[in-house]
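Here the complex is missing a single protein chain, while all its other protein chains stay put.
As written, the chain order gives the labels A, B and C, with residue 1 at the start of each chain.
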Amino acid sequence: MAVRVGILGATGAVGQRFIQLLDDHPTFELAALTASESSAGKRYDEAAKWRVNTPIPDDVAAMEVGSTDPADVPDDIDLLFSSLPSSVAAEVEPAFLEAGYVVSSNSSNDRMAPDVPLTIPEINPGHLDLIEVQRDERGWDGALVKNPNCSTITMVPTLAALDRFGLERVDVTTLQAVSGAGYDGVTSMEIIDNAIPHIGGEDEKMETESRKLLGSFDGAEVALHDAEVNASCNRIPTLDGHLESVFADLADDASPEDVAAAMREYPGVDLPSAPEQLIHVFEDEFRPQPRLDRDRGDGMQISAGGIQSTEHGVKYNCLAHNTIRGAAGASVLNGELLAQEGWI
Amino acid sequence: MAVRVGILGATGAVGQRFIQLLDDHPTFELAALTASESSAGKRYDEAAKWRVNTPIPDDVAAMEVGSTDPADVPDDIDLLFSSLPSSVAAEVEPAFLEAGYVVSSNSSNDRMAPDVPLTIPEINPGHLDLIEVQRDERGWDGALVKNPNCSTITMVPTLAALDRFGLERVDVTTLQAVSGAGYDGVTSMEIIDNAIPHIGGEDEKMETESRKLLGSFDGAEVALHDAEVNASCNRIPTLDGHLESVFADLADDASPEDVAAAMREYPGVDLPSAPEQLIHVFEDEFRPQPRLDRDRGDGMQISAGGIQSTEHGVKYNCLAHNTIRGAAGASVLNGELLAQEGWI
Amino acid sequence: MAVRVGILGATGAVGQRFIQLLDDHPTFELAALTASESSAGKRYDEAAKWRVNTPIPDDVAAMEVGSTDPADVPDDIDLLFSSLPSSVAAEVEPAFLEAGYVVSSNSSNDRMAPDVPLTIPEINPGHLDLIEVQRDERGWDGALVKNPNCSTITMVPTLAALDRFGLERVDVTTLQAVSGAGYDGVTSMEIIDNAIPHIGGEDEKMETESRKLLGSFDGAEVALHDAEVNASCNRIPTLDGHLESVFADLADDASPEDVAAAMREYPGVDLPSAPEQLIHVFEDEFRPQPRLDRDRGDGMQISAGGIQSTEHGVKYNCLAHNTIRGAAGASVLNGELLAQEGWI
Partner (left out) sequence: MAVRVGILGATGAVGQRFIQLLDDHPTFELAALTASESSAGKRYDEAAKWRVNTPIPDDVAAMEVGSTDPADVPDDIDLLFSSLPSSVAAEVEPAFLEAGYVVSSNSSNDRMAPDVPLTIPEINPGHLDLIEVQRDERGWDGALVKNPNCSTITMVPTLAALDRFGLERVDVTTLQAVSGAGYDGVTSMEIIDNAIPHIGGEDEKMETESRKLLGSFDGAEVALHDAEVNASCNRIPTLDGHLESVFADLADDASPEDVAAAMREYPGVDLPSAPEQLIHVFEDEFRPQPRLDRDRGDGMQISAGGIQSTEHGVKYNCLAHNTIRGAAGASVLNGELLAQEGWI
């Protein structure tokens, strides 16, 4: 039986990706769209300025957009995806949770809250049980699950694979695509023939979220992984696909071949939107490249390459599609995990 | 009295920058141009496809291009700048040295040779005395001085400033402009909406050259600095200006303010092409940016910014104009040092 | 029954597009690949530097590449697609035609030859009968059909639609993507933050090919359409998709609505690679845009928009994917027409 899903903030860039990804989804049926008050009551194709490179699905185009308010969302919606701006989400998500909705959210608020699971299904599915702690603490009937930031999710699967050799320290520098800032986030005058050496709050997100994702959960709380993580985030003139350069210190000896094998063998999950293989490792040291490789596995596979030894471990590059694996696809995958695990 | 200078490989991209930088030089007078056999005998403006954004100086346009052969270069030339491809330079430079010429070379061959000074005037001017070792070893009357690779020179001044706090380790990731590969080096299909996570040989250049530049010279040989240097070099869709993200481990405690002060106070040199201040440190964490900051100090100043503490030291960004400070300007500056120190 | 097809020049950019388009083709079975001597004898995945954004089909990867010589191509190949450089094609194509092969060629040589059909299936399918003239004149058993240049094919369907109002004059300016020049055709230093106001030979191709395509065929020869066509071709920093701005003078009155209707209603053809509708007309005056619209109809549909009246007719914009509808897809479509019309 189909899971009826809705999208909070359906007209924005990530909202449009949700619609694209949910089109022809095997088990999710899109049944509710919300946006800001100015869009409420309009047909979706009138409310949204559609910018994705596939047409709006006909049935979605004709749907009426509701306001982002629990009273305006049908009761029979089983799962809500949220791509609201974090300041809005911080206000609105609790109302939906009190009203009993299950929310898989891409918004950055509350990712590090002790009782909110921050999950990547292939990495830490067990953290989902934090929902029980959450319900106890907050008295909610609903459930809130977060996926990490796009720059974090690009790197963490490779770190999880490395952790079998004792991950001790990570120095990571990102080369991030402009779509990560939203459609209007980076002006052309800022970025053509240029690069920007800072993205507000992004270093901290990578440094904290990655340690929570790799942390251990004892049924009550998540202990952060004790590796040191230092991040330096940059914006470059690329549309989609975050490329990251990682220096990882390891406790144990591991040759580049060992590391490549660990990445390739890292297990995937059996969920509709998951790629067959989580991490594709290139032999060609000139790969992965954003434009050529961001669409691997329909944008859900992580790519890695250029693995070489350093004195204390290895250096390598990794890449993921920031608005699919790094945003809308991450939330959908968490939603699929919620369904599989019986939370909805 | 004017120093008469020549350019080996005058028609290429770096050769054109040499001509631009030598126009109106206070002490150097451009008196010889060489290129490959196919260009020899032509007027310069017929031999070169001029692509710099200032016009060819009239007197240079009318100069006759010679072949890159000592027999074809006037004896009264005091100093030669070389921007030959390294494979050509490896064959040709020795011939000029045997013939007694002093050569300030940007070509990458022989940079790590024990008897070849690799210098940045502000960093290790004393290494120039390796010329005596060189003359002893090779029996040359001339002298060969090299400047480092563009990606190395962007970072090393900041590391030199940090070394007062005991530099122990560097993990550096570069975001390099396409001009570093030469005019035809990167096709538009390769780089528009993309980034390339590897530049052949570039990691190794940064890892070795930086340690030679920061090394100590005892009059006989240069001992490499014992810091660990790990580099990961990337190409991005920017025309000029290499941006680099550095994680530096330090033996001593140093706050971001200490580090900023050390950079700002790092002494410059009194040479015609040297910037007044070697390193400009931005308070604005969104700077330096390639397009906005590469032309500081006529392209000869290093910029830094975003200095923050890490567990073992600091992280920060630095930037330089790769074809001025990182190539032609570096050779000219070394030439000015050779003149000041009495080697020509 | 499957038509067995081969590709002459299979390793280049257009050759790779042929392979991509022929993968899963309903009636064409790829059975031969040729390339230059240096590639002959290798597996395809070793001979080609694959740069298309979908993986090489497994069966193609393992195929052996032959030399571009009739003796090296199996006799049972029914149809050859050619994407050879025009200088090579001018030498090699006649040899294949003498040997009896049917060739659908994208190469620019001989497009204006009086006995060579230059066709777009939706525009002038009847010109195919020039093959009989061709066989008479040249004594070939084979047949040679050409498709027009990418910039021509973008515009001609819209002109064909306009011709019901009496096309008298066309002033067209193109904004062409870099892929039109081949993978290495435009360097990044040439085009980032820039545009180039000339493409060698391109103005003439548009000015002559369009008049042949729109010309009338009396069974013996094609009379060029008598409209005046003036073209000015420019290269811009876009990867794929040629955008063109057209001023068309018309003998009859035609409102923008009339023109839009004529374009929308212009009939398509029933061939596997043809789009359902030949020309999509946007109401939104900010469309078509290369990145958003080049993939319409799997890259085979023409887009138009911004139709407005002028004193003597109309102005409007049009767009097509230059390496699909404008190159490999055009040849495949001509091949499908050859098959449908019984020439193979």
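Here, contacts are C-beta pairs under 8 Å (C-beta built on N, C-alpha and C of every residue); 3 or more make two chains touch, one makes a residue touch a chain.
These numbers were taken from a predicted model, which means no experiment stands behind them.
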**Request:** Sort through C:T238, C:S273 or C:T323 and give me the one touching the missing partner chain.
**Result:** C:T238
**Asked** Of C:S38, C:N53 or C:T310, which one is in contact with the hidden chain?
**Response** C:T310
**Prompt:** Among C:D184, C:E228 or C:D298, which residue is in touch with the absent chain?
**Reply:** C:E228
**Prompt:** Touching the missing chain, which residues of subunit C?
**Reply:** 171, 173, 175, 193-198, 203, 228, 230, 232, 234, 236-239, 243, 245, 247, 285-292, 305-306, 308, 310-312, 315, 317, 319
**Prompt:** Residue-wise, where is subunit A in contact with the chain that is not depicted?
**Reply:** 13, 51, 178-179, 183-193, 237-239
**Message:** Counting contacts across the full complex, list the positions on subunit B that touch the omitted chain.
**Reply:** 51, 53, 192-193, 291-292, 295
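The rule is short, and it goes like this: only the chains that are shown with their structure count from here on.
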**Request:** Using mean C-alpha positions as chain centres, tell me how far subunit A is from subunit C in Å, no decimals.
**Result:** 41
**Fill in**
Two or more other chains are touched by the subunit B residues 192-193, 237-239
